[in-house]
Each structure stands twice: as C-alpha cells, then as structure tokens.
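Yeah, one chain of the complex is gone here, protein chain that is, but the others are all in their spots.
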Amino acid sequence: MAKKRVAVVGTGQTMHKSHRPDVNGQELIHEAVKTALADAELTINDIDAIVIGNMDHFEGINYVDCWSVDGSGGWMKPIIKLTTGGTTGSTLAIGGYHMVASGLFEKVLIIGWEKNSESDTTGAITTAFDPIWDRLVFAGAIAGLAAEGMAYMTEFGITDKDAARVSVRDRKHACNNPYAQLRQEVTLEEVLASPMLSDPIHLLDVCPRTDGACAVIMASEDVAQKICPTPAWVWGTANRHTYTYVGDLNLGEIDSMKYAAAELWKKTGITEPRKQIDVIELYQPYSFAGIIWIEAMGIIPRGKGAEYIWSGATDMGGELPINPSGGVIACNPIGATGLIRCAEACTQIMGKGGARQVPDVNLAVSTGFGGCFWTDILLYGKQKPDF
Amino acid sequence: MEQDLSKVTPLVYESRIGVPYNWWAGKTASRFFETIAHDKKLAATKCDKCGKVFVPPRKTCPECFVDTNSWVSLSGEGTVVTFTVVTRKLAALGKRNPPVIFALIRPDGADTAMLHILDNIAPEKVHTGLAVKPVFSENPKGHITDISHFEPV
Partner (left out) sequence: MENIAIIGIGMIPIKANYKTHNFADMAWETVNAALADAGISIKDVDNVITTSNDFWDGRTISCMAVGDASGVREKNCSCVEGDGTFGAFYGMARILSGSYGTTLVTGHTKGSESISSLITNAAFDPIYERALGPDMISGCAMQARAYMEKHGLTSRQTALVSVKNHGNAKHNPYAQLPMDISVDDVLASEMIADPLRKLDCSPVSDGCCAIILANEEKAKKLCKKPVWVKGAAFTSDAYFLGDRDLADPRSLVAAAKKAYAMAGITDPTKQIDIAEVYDAFSYQELMWLEGLGICEPGQAASLLEKGDFAVNGKLPVNASGGLLSGHPVIAAGLYRIAECVRQLRGEAGAVQKDGAKTAVAQGLNGVAGQSHCVWVLGADK
C-alpha cells in the first residue's frame, strides 16, 4: 500500500516540432512547465521538488538537472535527474510517483525533454551499446527493432502490410492532437511504398525526430482533489530493464513488457486487461510493436495481434483505443516521449482530450520503451485506488 | 581450456565518442550576439517583477519564474568578481595556452556576472574589483568569442 496515494493534477506540452531554433533547451523546458502549472492552476512556489530527464548525448549537456534550473524552476529547490534512455520519460513518471507517494514531497513537477534536432540521434544512440561487443555492429535503434519485427513475422506469418495498418491508425489519430508533430493521414499503400529503412521497416513505420518537452504535476491525496476536481490517480507502476546485451534478447516476444505488465496487473487487481482498460498510450516507436507488444501486455493472446488491429478494436471508437494522441510515430522527443504517454493517458482520464478524447475513460495505461528492449508501464484510474 | 584468469593481460580499447551538435541559441541569446555584432554592446534582459538585470540574458527570471520582457543595453564595462589564472594546460582550454585568466565579470548595470577571459594584463596584476571592459572581435560570428576578451579599463 502506498503511504500517500498519488494523482496527476496537471500536464503541459510544447507544440512538438522537428526543429525549434527559436528557443534553447532551457527555454523549451520552460514552455512545458508554464503550461503544466497553468493547467493545474499552481505557481512554481507550490512545487516541492522537480524530477527531470533527457538523454545526455542528444544535446551534449552534462548535469542537465543543474543546467536547466532557469527553465525548470529548480532554483533553490530539490531537483533530481533520472535517465534510462528511451524509457526516460516513463522512468520520470515512475520517479515522480514515488517521490510523492513517499510523503517526502506533496507536489512534484516532472519534466522530460529533448531537442533531437541538436545532434545526430543515431550516432548518439549507437553509443548506448557495449563499446567492445555491440557498438561497432549495431546501427542505432532501428536495427534491433527490425530484428524483432522479422523474428515475429517469421514465427506468425504476418507481413509488413499488417504492421502498416498500425501506422495508418496512429497517423490518423495524430490529426486530432494539436501537439503532435506529424499530423497527416496516410494509406496502407503509402506506408508500403515508403523507402525500406531496415527490412521489414519502412520509413512510414517509424517515429520521427522531434524537439519537445512535457511536464506533469503529481500531487498527494491530501491536496490532489483541491487542485484538480478530476485528477488521474496513479494505480501502480512496474518496469523491467531485463537485458544488457542485444544478443540476450528474446526477439519477437518482448520479455520486459510481459513481466512488467503481469506484475502491474497483479498489483492493481486487473484480471482482464482487454475488458477493464479503456485506453492505452503505448510507447510504440515502430508499427510492428503495435502488434507484438500488446500481446506481451496480455491484451490479446500471442499471435492474434494483427487480427485484433485489423478488427478496428484499437481505433478511435473501438473497444480499446490505442494511441489517441497519434503516439510515438507522430512525435518523438525521446526524453519526453514516455512522459507524453503519461500526460496523454491522464488527459484521457481527466476528460480534457478534446478531439482525441475517448468517451468514459476509467482506466488508462501508459508505457515507455528504450534501452535494450526495456519496458516501463503505469496504470491510472478515475477512481482513487482503494489499495 | 585454462580456467584461471591470473595470466590474462587486460586490454584497453581505445575509442572516442564523437557526436556533432547544432545548439540552437534561441532568440534571446541570438539577440545578445546580434547586439554585439551591430552595436558592440551587451544586451541584457531585465525582470519586470524583481528588477534584476541578467547577463547573459535570460528569457525567464530564474528567481521569479516569469518571462523577462525588457531589454537593457550595457557597455560591458564592469568589475571582476572573482578569477583564476590557469597555469596547467587543461584539456578544456583547447587551443588556448596557459596562462589563461578566467573571470566572472559583473558588467555595470547588471545584477549577475558573466564568465569570460581576461587578457592584456599580467596575471599577478589581476585582482577582484578590477575595472575591465570588453574587447570585441573584428569578425563577429555569433559566438561567445565575439567578445574576444576583457581587459583593464
């Protein structure tokens, strides 16, 4: 049982774009923070601590927690940096949750950001892998994803057309999201005709590079409902950063999602995730993940993912909409991405989704992905958890 | 196969990570560099709430956490708040050769100090409180070295 139950009481995002030359990193952060504070109707003086993160080598700034204080509001406040690669944003959400749940801080500001336009994203990602064993043979994130997609295709006989259906869905959803970077519908044919990046992944199957920041404010049960009439309660968090080496991966069956999701469902009393959960914001950097990872999450049995996607169940209006925001394929400021999933899932619970709102959301899930096929996952509810 | 590692010589794998960066200065810093290029002045921002004047210019006041909407133009003449004379060839110095004098300089009219380099003065003559002025580069490039250095007034 949590010492203090925790709710998200405000969120803020920048208008995500491929390049933001008009602001530096601190200024970009500030935009998201200002928006989140306004959303929660709080001022920076109300904030007790700040949790911030990004990936160092995307901007080349050491000690970002220290450097960012002009923009984050961390001046003479506790500020701490968490970084776990692609999972950084979700790691931050989990971090903010624990800081508030501990009772040490009542209101915590959580900030994820990235200016991916400032560096060579692939060059920086490649340095994530072991310098002796993996780095020289591994070209950024896409090679690993392609290997996963291929392994799954081989096992279950799906095709790149099945994956393209996921991309079509997310790119359509993104048109409803004013914050998304790419807001353009595409057809199956266009996805399949887009250049092959790394077989079986086409250009339109993957996420773009983005400049953006996201801020989320979490508050303890003592004040949450005073700040926000319908806060999004955090029901639970779980994660697995299972592997260190690429060669250890169980490709085509993402172990980290399987174990993290199973733990989360158990902790929060979810017995039938497909029926009980109303919406998912999935950190899905490429389309195949939209099939493979929802199986690992326990939404549908293994091998049935493509069929489920084609049924329309995960589209807006379906039984379990996935990525009403357009997801990562529409927008990927890496250090912010997992936190944007959190903000979007909570926006759904708060009923503030506008054109992308799913009706009657009681339970929402957000995930993070990164590192060596790692997963973070959070569950949020409209009701305060009774555990 | 031999099970004991005691006779193995550990190898050192020499490498470097090289990631190119394009740092977007943003409009606030761009104004600072434009003002150096056009007017040979230091552009500072002023917080309308607490009245503090910031150099380097800040888009937001870190203390009041509001946008700084006013600009002030400063000559750059100011005083040395603290300094150090670097006498070892530290790697960060790059092409500069020691002795290099780093100083925090508070321009007249500003409430903060900025980091820069002092030159045209013997290291042993430098002291806190020294009055200095900026010397601007002949060919401004939109870079902090558009102020070539500071020197005694």
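Every chain is named by a letter (A and B) in the order it is written, and numbering of its residues begins at 1.
Everything that follows uses one rule, which is that a residue touches a chain if its C-beta (ideal position, glycine included) is under 8 Å from a C-beta of that chain, and two chains touch if they have at least 3 such contacts.
As the structure is a computational prediction, the values presented were derived from the model and not from experiment.
Touched by the hidden chain within the whole complex are the displayed chains A, B. Only one residue in the set A:35, A:84, A:198 or A:323 touches the chain that does not appear here, and it is A:84. Residue B:86 is the one among B:66, B:86 or B:135 that touches the chain missing from this view. In the complete complex, the residue from A:3, A:226 or A:266 that touches the missing chain is A:3. In the complete complex, the hidden chain is touched by one of A:22, A:130, A:155 or A:253, namely A:130.
Although one chain is not drawn, its touching partners on subunit B can still be listed: residues 10, 12, 15-17, 21, 23, 25-26, 29, 54-56, 62-63, 81-88, 90-94, 96, 100, 102-106, 112-117, 128, 143-145. Not every partner is drawn; the one left out touches subunit A at residues 1-4, 24, 53, 55-57, 59-70, 74-85, 91, 94-95, 97-99, 101-104, 124-125, 127-132, 237-245, 259, 263, 370-372.
Convention: only the chains that are shown with their structure count from here on.
Residues 13, 15, 17-29, 58-60, 62-63, 65 of subunit B touch subunit A in their complex. Considering their complex, residues 19-24, 26-27, 30, 43-44, 57, 59-60, 69-71, 73, 75, 115, 117-120, 123-124, 127, 131-132 of subunit A touch subunit B.
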